[in-house]
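A single protein chain has been removed from this complex, and every other one stays in its place.
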Amino acid sequence: MNAPDIEPAFEPQLSRPSRAAVMWRRFRRNRAAVLGLVLFAAVVLAALLADIIAPGDPLRRVGVPLTAPFVDAATPLGTDQLGRDILAGILHGARISLLIGVVATLISICIGILIGAVSGYFGGWVDDLLMRVTEAFQTIPSFVLLLALVAIFGSTIGNIVIAIGIVSWTAPARMVRAEFMSLRRREFVDAARNLGVGNVSIIFREILPNALPPVIVFASVVMATSILMESALAFLALGDPNFASWGNMIGQGRAVLRTDWYCTVIPGVAILLTVLSFSLLGEGLNDILNPRQKK
Amino acid sequence: MTDAPILEIQDLRISLPAGGDRPYALEHLDLTVNPGEIVCLVGESGSGKSLAANAVMRLLPEPHVHVSAGRILLDGEDIGAKSESEMRAIRGDRVAMIFQEPMTALNPQKTVGWQIDEVLRLHTDLDRKARRARALEILGDVHIPDPASAYNAYPHQISGGQRQRVMIAMALVLNPRLIIADEPTTALDVTTQKQILHLIKEMQRQHGTGILFITHDFGVVAEIADRIAVLRLGELVESGPAEQILNHPSHPYTRALIAAVPALTPPAHKDLSAAPVVLRAQGLAKTFAARGGLLSGRRQAVTAVRDLSFELRQGETLGVVGESGSGKTTVSRIVTRLLDADRGEVVIGGHDLIHADRRQLRAMRRDIQMIFQDPMASLNPRKRVVDLIAQGPIVHGVPKAEAHARARELLSLVELSPAAAERYPHEFSGGQRQRIGIARAIAMQPKVIVADEPVSALDVSVQAQVLRLLADLRDRLDLSLLFVTHDLRVAAQLCDRIIVMQKGEIVETGPTAQVFADPQHPYTQALLTSIPGRDWQPPKLTDAA
Amino acid sequence: MRNTHGGLWLGASIVALGAALTAQQVAAQDNGAEPRRGGTVFVHMNTEQGVLNPALRASTGVYQITGRFMEPLIDKTYDGYVGVLATEWSSSEDGKAITFKLRDGVRWHDGEAFQCDDVAFSAMELWKPLLNYSSTLQANLESVDCPDPLTAVFNYSEPMPLDLIVAAMPDLGHPVPKHLYEGTDILKNPVNQAPVGTGPFKFQEYERGQYIIGVRNDDYWRGAEYPYLDRVIWRFIPDKAAGAAALEAGELHESGFNGISMADLERLGKDPRFDMGTEGFENNVAHSTVEFNLRNPVLADVKVRQAVYHGLDLDFAINTIMRGFAKPGHGPVPSVGGANYTDDVPVYEYDVEKAKALLDEAGYPAGADGIRFKLRHRPAPWGEYTQLWGEYFAQAMKEIGIQVDLVTNDAPGFLNGVYRDHDFDTANGWHQFRSDPAVSTTVWLRSGAPVGTAWSNQFGYESAEMDSLIDAAAEELDPEKRADLYHQIQRLAMTDLPVIFAIEHPFVGITNKKLVNHHNTPRWDSSSWYDLWIDE
Partner (left out) sequence: MSLLLYLLRRILQALPVILLIIIGSFLLIKLAPGDTVDALVGDMGGADPAFVARLRQEYGLDQPVLVQLWRYLVKLAQFDLGWSYVYEQPVTKVLASRLWVTLLLMLGALSSAFVVGVALGAFAARRAYSATDNVISTLGLIFYAMPSFFLALLLVLLFSVKLNWLPVGGIRDIGAFHTGWKLWLDIATHLVMPVLALALIYLAFYMRLMRTSVLEVMELDFVRTARAKGAGDARLMFHHIMRNALLPVITLLGLQISTVLGGSVVIETIFSLPGLGQLAYTSVVKRDLNTLMGIIFLCSIIVVLVNILTDLVYAWLDPRIELK
């Protein structure tokens, strides 16, 4: 009698669906995340189609100032105090918001990864030093620092994006550090060192890909807060007036909030939906990347 | 009453959520536990044995996993018909449970006393004083040295063995009719395991409790079982009195399982004194220092290894044996220089690894490779198998194409299909992953392989296969193995010589057969007598090759 | 000693007025009811300056508070200049000595008598060396003599036109009590934050960032019936919308100087509970300006500047940004400037085609993308409406082919960038007219101010003709000749166009109708409110 087939053949289970398909299935299960994806797609679409639906400079005067929505077909969402088309502002503003969200997030995540990785991997005095710096940044109220940076270096869109990046890297850094601290003790890292793989390679090729999932999920949070921060800046009249951004629209619309609500409410809702889409997407990503056993 | 069974499981079926590997976790399970009887439910991972236990407590993660057929009778009453509040009255009172990992099974935020007290509070009307007295009494019953101080201690403040005693005390405090013990000794060291098994038996004798004992370890089974039921992938393959199953198994699966249990007979002593020494460790020491001072607080310094020396000869397998905290894992890390030693030297091929500079070290890494304990954690989940195996050679300058081709060859050497090359680690089972780990180690063509508990995370049957593969490769490639393990059965299977470690020091060393036959040091003696089922000689089953 | 014509007339009328002041004939908006004693008025403050001494800080933000506590020698009413702490004023023939007769029986809040010593001390120790703008005005002041406790004689080294000094006095003529300042470090004197004056209200409490409380002065010189109110409380609410909401909720009674947004002013103006308008702010007319940096070779060409002027649709700006509360400007002196104002100046009407033609002519044809050249424009951060102006400017310039990049900064950044570093092509902001062009307007057009001085000539504009006209006007004693000189200055400014005085607008205030006798002088928010009462 042959040995019973205790371990079923030494063949990998080839019938497994591809990674992407598995991920999509996990994502789809979360209805809220799908809603997030739809909203996000709408924002991206708005950004892409801005020049087609509302060609030309969104800052130019196109109609009678403070036309209410649904009154004039040329300006379906109305016009603001200077006669600018609100629809054009929303569409072109989607670009700015996405730009701010994406670039600021990239900056903060990159700084965060660099500092968190080095700190978490090497430990010791390097970690002590970097963590002191991180603590310092974390101790200053981030929005105050942001205000100071923008007030000081001027409210150009570049400065705003960089400043948002600078004030929001600490959380990703701590997260990456924590991941690295736990991952560097994992046996596969020892295995790589045992093979003679160098530190840089271990950090970026071995550990980082494994440390990324929570960071990617967190990136959606950073993205959301970036957009909120920009709008708060603009609200305090520290936005870049050369671009139609939602924050600027709210900031200026606020003066006429009581008479011409749409100048504030329309971009306000745009921000709300965009931030909501990021948050929901983040939830979905979390389901994909950090699946829990339970359904 | 005394003869009526406490627990009867009749034709039990447990359904799994749709879309899984299989529709039922458990099917057609029949099982009876009589008063004063220990019934062992034996199976490997995935056999559904733990779900059976949870079903008895009605603690399945419903509705995803639920009982879809059959009955469970407790003292003749169908628990499926009970309301949730009736069940709550039963749990902890008439049926109690002991879990595998006492650290996580106890609430870390509550004192031991509180947690025992909770059982009394839930099921009795005793006042506070009486409850406290009862809790202290039961703590004394389970041989906790100082019940009063244990009562006020938090779980993390007492040792693993004590914690499991606390769990047992908690289970016994109301004298339940039935205790379900789910792998209660798996997380413990052998010597502790022996004491706990002893305690369970003692309690069972005193109180006439019926025990449903779930385990994967035939050694443990041999130690305590009255009757045995063997599960495989949700099916009951065989059940009967312990003596019959252990010595005369009839079902092929049971026979294979028993055949896979390593015998306690070491291989015949090979004389390797003529073979060259490939690795010589001299005066190794490592203390985990108290870090920092003012800025981070003080931690106690721990001496993991003190003044350790040994030699490893060409073709030899040297076992390093000890319980947790003995420093055996530290040895494996120092020898591979994954950890820097405080003192000492490790000479391989005439060079000292400990004091090698960065460049020398990198070159020397070729010579000494490692196989890790956890086959999941030791393979980077983001890399394909072929990249994992070829990584070492590529780092050391082998062209990529060549390294990949070699990696594919190695796959067949470790008995994996070449198709495995393009897959990711998570697509493999534990045993397969460990084969990949082995392939990765030998891809470097090392002189020495350090294996750190390479089979302790695997099921018995898989363990046997991997051990056989290792032995086979060692002989074919003339490798030298430094084999770190806590499991004396495994050591007996593979090692030519063993080192027994306790608290960072070698207490005994010698050829395996000699040490097993005539242990000199009391600690070695204690270890050997603690091996579960040491008196049971697994039958030679000719059909299981 | 010979009184000048204007001085004599004014002096005489003031004597008459002073005599009749106890009567209630000023109550322009009097609803006919008997004034009621008691009550507290809550006033909205948009900014907080921390200094409560009008003899140290010449700023409406200071006057808005200290006006209740401290009185000037002379105030301005709709009937002209009236004496407050002075009763008469006259000039010597050579214009080098100005004499003020002081009011008798006036006491500081701490009980000391108000005397010439106080005026002399204030003028020599504060007005001349420490008070912004006043330093320039009083640059030639050599001494103040006190022939008797109620006569103060100001001695100047150069002729000082009486018109000028009288026009300046409401803002720059607040005496402080000498006995509290003498021998102290004036700038650090705590009285600066707890003012002691002669006004109808006494300072009681200042909570930084929150409020100031003033209580009735029972010993007020106008008589026991004044003031009517028990208390005035100022609340600092920098956020305009919050201010508007507080007004609407009845938590504030008055907000002046565009303390809330134009939209809210317009909205609340339609609310029957409020009076809204520019009455009471005539003394503080401002110009919204577009300023050029002539160091930029493109802008050095006057045709380009004219083109910019032609490119501005001022009616649009007036109607949208200022909601109609403004009119087009005609150079540095606003229409409320009295005799010194003229509208006989070159004008540049809104004409896009003409603007384009001028730019073509200047050698800046439109490129393929329709852009002729780019400008870096700094809008002043003085709130919502300078910001809107900046954006409107960018919009408008795009129409004539000029790409405008807005560079925004906070106040220090802006002032530094414009006045010290001259790091701008164009800028916009506003410029306040302070009664007489010589006080703070002409310094803007004259060359030679040190670099970095705010509201000085940041344009890099140098015109010998302009400089000599300004200098001549500052010392001209004959009002007619003075007026003529200022007319010439306006014409020259409108020709050379270093700056576009685009629109002139008074400030707008909003007041709860419960207040009676409000905004009955051209600088009401800075005045003493002795006759204000609350009908509730």
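In this document, chain identifiers A, B and C correspond to the written order of the chains, with residue numbering beginning at 1 in each.
To be clear about the criterion, a contact is a pair of C-beta atoms (placed from the backbone, for glycine too) under 8 Å apart; a residue touches a chain by one contact, two chains touch by 3 or more.
Keep in mind the model is a prediction, meaning the values are calculated, not measured.
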{"item": "Where the missing chain makes contact, among the chains that are shown", "value": "A, B, C"}
{"item": "Hidden partner chain, touching residue among C:249, C:368 or C:464", "value": "C:249"}
{"item": "Selected residue (touches chain absent from view) among C:145, C:239, C:462 or C:480", "value": "C:239"}
{"item": "Residue touching the undisplayed chain, where the options are B:35, B:48 or B:92", "value": "B:92"}
{"item": "Omitted-chain contact residue, chosen from C:143, C:184 or C:210", "value": "C:210"}
{"item": "Footprint left on subunit C by the chain that the document does not show", "value": "40, 42, 47-51, 57-62, 129-133, 135-136, 187, 192-193, 207-211, 213, 231, 233, 235-239, 241-243, 245-246, 248-249, 251, 409-417, 421, 432, 440, 443, 449-450, 452-456"}
{"item": "Missing-partner contacts on subunit A, residue numbers", "value": "31-32, 132-133, 135-136, 138-149, 151-153, 171, 174, 224, 228, 231-232, 235-236, 250, 254, 257-258, 264, 268, 271-276, 279-280, 292-295"}
{"item": "Positions on subunit B where the hidden chain makes contact", "value": "57, 59, 85, 88-93, 96-97, 99, 101, 104-110, 118-119, 122-123, 154, 156-157, 167, 170, 294-295, 297-299"}
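Operating definition for what follows: only the chains that are shown with their structure count from here on.
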{"item": "Whole-Å gap between the CA centroids of subunit A and subunit C", "value": "48"}
{"item": "Intercentroid distance (Cα basis), subunit B paired with subunit A, Å", "value": "44"}
{"item": "Where subunit C touches two or more other chains, by residue", "value": "none"}
{"item": "Interfacial residue positions of subunit A with respect to subunit C in the complex", "value": "57, 59-61, 65-66, 81-84, 151-152, 154-156, 237-238, 240-242, 252, 254-260"}
{"item": "In the complex, subunit A residues that touch subunit B", "value": "1-4, 6-7, 10-14, 16, 128, 186-188, 190-197, 206, 209-210, 294-295"}
{"item": "Touch list for subunit B against partner subunit A, complex", "value": "17, 44, 61, 64, 252-253, 256-257, 259-260, 295, 333, 336, 338, 361-362, 365-366, 369-370, 372-374, 377-382, 391-392, 395-396, 415-417, 419-420, 423, 427-429, 431-432, 435, 437, 440, 444, 459, 461-462, 465, 543-545"}
